[in-house]
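The other protein chains are all here in position, but one chain of the complex has been omitted.
Coming up: chain A.
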Amino acid sequence: MGERAPPKRIPQVNVRKISPDFCEFVLSDTDPSVANALRRVMLSEVPTLAIDLVEIEVNTTVLNDEFIAHRLGLIPLVSQRVGEFTGAYDTNDDEENALMDIVFTMDVKCTGDDTLDVTSNDLQLDHNFQDIHPVAYHPSGMPMDPEAERGVLLVKLRKGQHLKLKAIARKGIGKDHAKWQPVATVTFQYMPDIRINQALMDTLSEEQKLEWVRSSPNPVFRVNPVTAQVEVLDAEAYRYDGEVIAKAKAFGKEGLVSITPRQDMFIFRVEGTGAMPTQQIVLSAIEVLLRKLDTLQQSLASEAAPMAVDNL
C-alpha cells in the first residue's frame, strides 16, 4: 500500500467567448500551477512563423536596414500551417527535405510626388506557400475595400526612394523572440469566492445595505428588490480593492463579507495577434504541454530503469 492517491481531478474548460482574435474560457478543477503552465506555453512556446532573415538589396529609404528588418520581423504572419515546418535549429541531418524557409520578396519604388506608404501588403508571397501571408493581407494592386485594414505600415517613401529586399520567414517560438509570440496577451484571473454573512447583513438597514453595495467601485453586489437581500451580482467584477470590507468595518460589522480568490477556478483571456486563431493557440499550447510531459515521463523512465538494475 503506497501513499493515498490524491483525488483524481479532471480539469474542466468552459468556453465563454470565442472568436479568431479573442477567447475567454473558465478553467476549473485544477490548480494555479497548471493554469500558469498553460499561460506560459501560450505566451512563449507555441510555434508560429515570422520573418527571420532579411536580405536587403536596395534601401534608399529614410529608415536603415536593421530598422526595416526589425519591423518586418514583427509583422504577424498567418501561421496555421506552422506544423508542417521545421525550425532553423530543429533540423536533424536526416531531415534534409524539411520545410524551413518561406521566401517573401518586396520591391517598392516611389515614382509619384506623394508619399507612398510601404505596408505588409507590398510583400510578394512565396509561390509554394500562397496561404502564408501577413495578417489582413491584400496584395497591392488588387482592388481594395476602403474599410479593410491597410496592412502594417513599414516605411514611407518619397519620390525616387526604393526598397528591394528578400525576407525569409521561419518557424520559431516566443521564447526566442517576441515576434514569434502568437498572443498579444494571455492572462488568467482567480475567480473570487464571495460569501456574504446574511445573518449579519440583516442587521443593516435598507439605506446601509444600499450604501454598502454602492461602496464597491464596480458593480459586484446588488440589493434584491424583491427579497431586500444583498446578493452577488457579478463576482468577477470584484477587484480586490477592499472597499466593501472597509465599508463593513466602518459600519462596525466586520465579517460582513469574506472574499477570497478560489484556487481551483481561473478565468482565462487570450488575445491573439492574428497569426493563429485563438482556439488553435490554446490547443497547440496543450499539445506542447503534453509533449513536455511526455519527454519528462520518458526521461524519468530511462533514468529509473538503469537505477532499478543498479539496485538489484
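The definition used in the following text is that a residue touches a chain if its C-beta (ideal position, glycine included) is under 8 Å from a C-beta of that chain, and two chains touch if they have at least 3 such contacts; residues count from 1.
As a convention for this text, contacts and distances are computed from a predicted model.
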| item | value |
| --- | --- |
| Hidden subunit of the complex - UniProt protein name among "DNA-directed RNA polymerase subunit beta", "Trafficking protein particle complex subunit", "AAA+ ATPase domain-containing protein" or "Exosome complex component RRP45" | "DNA-directed RNA polymerase subunit beta" |
| Selected residue (touches chain absent from view) among A:Asn36, A:Thr111 or A:Asn128 | A:Asn36 |
| Contacts of chain A with the absent chain, listed as residue ranges | 32-33, 35-37, 39-40, 43-44, 55-57, 59, 64-67, 70, 74, 174-175, 177-179, 181, 185-190, 217-218, 239-241, 261, 269, 271 |
